[in-house]
Each structure stands twice: as structure tokens, then as C-alpha cells.
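Here's the structure we're looking at; comments come further down.
Just one protein chain is left out here, and the rest sit where they should.
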Amino acid sequence: MTPVLSCDRVSFAYGGRPVLRDVSCVVAPGEAVAVIGRNGAGKTTLTRLIAGLERAGTGTVWVGGRDAARHRADELARRVAVVFQHADQQLFARTVREDVAFGPRALGVPHRESAIRVAAALAELRLDDVAHEHPYDLPAPMRKLAALAGALALAPVLLVLDEPTAGLDRALRARVASVIRTRRAAGCAVLVVTHDIAFAAETLDRALVLDGGAVAFDGAIAELCRDPVRLRALGLREPPVAALSRTLDLPGRPVRIDDAAPIVAACCASGGLPYIGESHGQT
Amino acid sequence: MTLLGLERVSFWYPASDRPALRDVSLRVGRGEIVALVGNVGAGCSTLLSVAAGLAPRVTGGRLEGTVTFPGPGTTGEGRALLLPVPWTQLSGMGASVRDEVAFGPANLGWPLARIRAAAERAMAGAAVAHLADRDPLTLSGGELQRVMLAGVLAMEPALLLLDEPTAELDGDGAAALWALVRDEAGRGAAVIVATTDLDAVPVVAHRVVWLADGRVRADATPTTVFGDDAIWRDGPGGPTVAEVWRTAGLAPPWPVSVTMAARAR
Partner (left out) sequence: MSGLHPYTQLALAALLPALAWLVPGAPAPAITLGTAVSLVLGTPRAPRRLAAVAAAAAPFWVFLLLLHPPARAALLGLRLTTLLCTAAWLGAVLASGRLVEALVARGWSARVAYLFGGTLAAVPLVRAHARRVSEAQRCRGLASRGGLVARLRAVHALVLPVVLSVLHQLDERVLALETRGLGAAVHRTPLDPPGDSGAQALVRWGAVAACVAALAARVA
């Protein structure tokens, strides 16, 4: 199966300062990868290379079967949709609907198909009732979702999201998580750059950790979450469920809420936890 | 000692029939840290603007009810607000971070020596002292947010207001910010912070105020507020640990932090 993204020993320097060192990774269709690391670890630079906005110094970046170095950003937009940080400040049409339609129109998608995609993206993110509004009349979190809808309308094989949950509340984070899940099921690969390890643990499977521009970890996110020493060394916060599992020594060391809940319920029932919660019969 | 008092405050933005705040009463005292939580559009940012003395003076609009802040003047001295997007607050006047941080105190007309000392102290507190000579425009979002925080702290406000201060920050940066907030409260400042980082709230805040549709729906300790199913159904929810307990079908009160979960009740 051809990978959707393939980075082969990519290095990049900005003004003489190395930002990415020898980064290699492969992402298959349907995979969900979290790109994690401290501020300044090189995460956003990696997304810019994938988007075709910068050229790697050495090494190659293959996106959807194309060499990112040999194609312009607008050409790569046919394969990869990138939603940058502060996407709420990058909207540019007069209504949300028009903004979402910008991408398909720019790519030359026929009008009817474009309308279908726009409607689907708006519905998926539950933005129908604000679709006619001017983007800047909406609060910033809603604008972020509108930017995400715009990316979905491009129907990419690779979706790259940079800090999609920053400033979002639980309900809106759930919408983003749901979008990621449906895209994966449809065969799209999803790359999420994020500080929010808790969100990553709940929604994604794999973690690619950058430290000082180099790959420090590439494996199951659950494995990363269960290693507090390593998390600390990489400047990452231990996500709450993993911390809970470790502190209470829960069997199986779950890292997701839905996995931890039944175990906690069972432990409480058997009296195995210090903080006893009484069951009140609901599930 | 009450530092800020809002008594039955309602506020309408200009050209808007719908009040952004309805009948809000709130008191915050010295050394208290109050977390403001709510869904998008609930009015948290508006409440902070009112508390900062910026609404309606700068934003326009209409205010009913009373806002009391025993500060040096009505121009907002003694209180400072940190906004979520650092570039909006960047004055652009400072060629260096040091000058940018000094912008606020300079506007307050302090003697130069006091300004410089306050700026150095604030930069050290916000862990941006190593960036003192850098051009603010070359900084990353996280670094700039910390610089803006230093800029706000340098004004030595008695009332510190923070609007989503950790949105740009990574794990370490966020932890450092919360530690700084606790220090400021320890020094006697009153702090109100609007945040979506509900896991941090029980660890940092003494009180949680839940705003829904401009109204105060709850104002109590984290355990009480997050132990009520209402905030999960209609509001922003709560800390992850509490969510685990809630999803498990267990009865409240739920632990709101890992530490609490590890302690016997």
C-alpha cells in the first residue's frame, strides 16, 4: 500500500539554525498520527514542508505520491489539506459558506460537486446555522471549525491539523474528534500537531515526538503515555487518564476515558480504590 | 478584603438587543483565584472586560448594575487584562522584549528606576529573561504570550485578569503560568482566569464560576461545581478525572484531580 506521507531523512534549517534533523516517518492511509513536542521542536516547520510552503534542505518529502519539493503549495492542495494554527485569523470570504467553498472552487471542482462537499463539511461540523454569517462575526473557536470545514471540502488523502483544539471547549473538541474518526474510516490519513496530549491519546493511535528537531519517539501513543519519565524528558505533560491509571495502579493501565471508566467502576465496586464512589445505577 | 464587586450587572454591546451579561453578581477578594468557565459565547470574555473597567468605557454599550473596584482611579490602574492572542496586545513600540514589557508601566507614569525594576522582575517571573534583547516580532506564539504576561505583571496589578492564557503554551509553559498565577495570588493579588483547560482548574483555582448565556449558574468550589451533572449536560463539562468517574456511572461528588482520586474520602 503506498504511503500517503513519506519523509525520508528530512533536514531543514532556518537562517543557519537547524530546525529539523534527519526526520523520517511514513504514514499509511487511514492512520492517525499525533505530532508532539515542546514549542520550538520543529512541528510547525514539518507541516510547512508537507504543505509545500518550504523546501527541505536535505531529504525528501513525498505527499500523496508527489515530491513536495517539486510542486507548489496549490498543486499539493489536491492531495493534502493543511489547517494551520490561528486558522481563525486566516478566513477570507464574506460568509462561512463562501469560505468553505473557496478550496474546491480554486481546485476547479465542478459547481454541483463543490456545493455537495461544502454542505457535507458544514453539516459534519454542525455549522449550518452560522453558514451565512460573516466569519468575523463569529467567536474565534467557531472560526477554527469553519477553517476545518474548508479543509474537509478539499477531500484530501492527508489531513494535517496544527493545534486544532487550542482554545476549544469539550463540546467543540468532540466535534473535531468526530471529524477525525470519520475521515480515518474513509481512508484519509490524519496528522495532528498538538500540545494537547490528552486529546491525542483519546483520538489518535500513533505518536511522533520531535525533540530539538529530531524524532525522539515513533510508536503507539498509549505506550508513550504510560512512560512518565520519558514524557518528562521530552517536556510533555502526562495526560490525566494516564496519570490516574498510574497513580491508582489500574489494571491494564488505560489511557482513554472510555477504557478507564469501567475499570474504575469495577475497582470501586470491589473496594479497591481509596476514593470510594457509590454507583447510582447509571451507565 | 473584597477587591472587585459586581452587583447585578447586565451588559449590552453596542447595537445589540441581547445582553451579553445578565444580572451577574460576583465578589473576588485578595489572594483569591477564581476560574471562569462556560461554553463559547457564554460571556466569559465580556465579564473580564467589565471587571477590567474596559466595558463600557472603551467597548461602548450599556451597563446596568454596579461595578466596584477600590483602585487608584477609573482608568483601570491597578487591574490588568491578558488577552488570548498575543499579537493583538503587542504595542510594537518596543524594539526589544525589555522595552515591550516596560510599555505598560511607562504608560502609568512611574519613575524610570521603578519601571526597569518591575520589568526585570516580571520577565524573570514569566521566564522570558533570556529573551530580553530579542525583537518581539521574531518570537513564537508561546514565547510572545509569556512576554505579554510579563508586560501585564510588570504593571503590578492588584486585580489580574487572564483570558485563555494557556492557548498558545505547551505543557511546560502552561504549568509555569499556573505556578505564576498562584504566586501572584500569594502576594495578595486577586485573580480571575477564563479558561477551557478544566484539568488545571481544580489545581489552581479556589472557586469556579460557571457562566451560561450571560448568567452565573454556579459559583462554588471546583468539587461542588463539577460534581453537578448540570455543567456536564449544559455546560463545558469538567476535569478528565471527574469525567472518568461520571462515565463509570458513579455518584458525585467525584474526584476532580488525580491527587484527590488517590486520597481516601
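Observations on the structure shown:
Letters A and B mark the chains in the order given here, with residues in each chain numbered from 1 onward.
Just so we're on the same page, a residue touches a chain if its C-beta (ideal position, glycine included) is under 8 Å from a C-beta of that chain, and two chains touch if they have at least 3 such contacts.
A quick note: this is a predicted structure, and the numbers were derived from the prediction, not measured.
Of the candidate positions B:103, B:178 or B:210, contact with the unshown chain belongs to B:103. Interface note: of B:115, B:131, B:201 or B:218, the residue touching the hidden chain in the full complex is B:115.
From the options B:20, B:85, B:147 or B:216, the residue with contact to the unseen chain in the full assembly is B:85. Where subunit A meets the missing chain, the touching residues are 51-53, 72-74, 76-78, 81-82, 84, 86-87, 89-93, 102-104, 106-107, 136, 150-151, 154. Within the complete assembly, residues 49, 52, 54, 58-59, 73, 75-77, 80-83, 85, 87-95, 99, 102-112, 115, 137, 151-152, 155 of subunit B touch the chain that is not shown.
The rule we apply is simple: only the chains that are shown with their structure count from here on.
Residue ranges on subunit B touching subunit A, taken from their complex, read 39-41, 84-85, 140-143, 164, 167-175, 196, 198-199, 236-237, 239-241, 243-245, 247-251, 254-255, 258, 260-265. Of all residues in subunit A, only 38-40, 85-86, 89, 139-142, 166-172, 195, 197-198, 235-237, 239-241, 243-244, 247-248, 257-258, 260-262, 264-265, 268, 273-283 touch subunit B in the complex they form.
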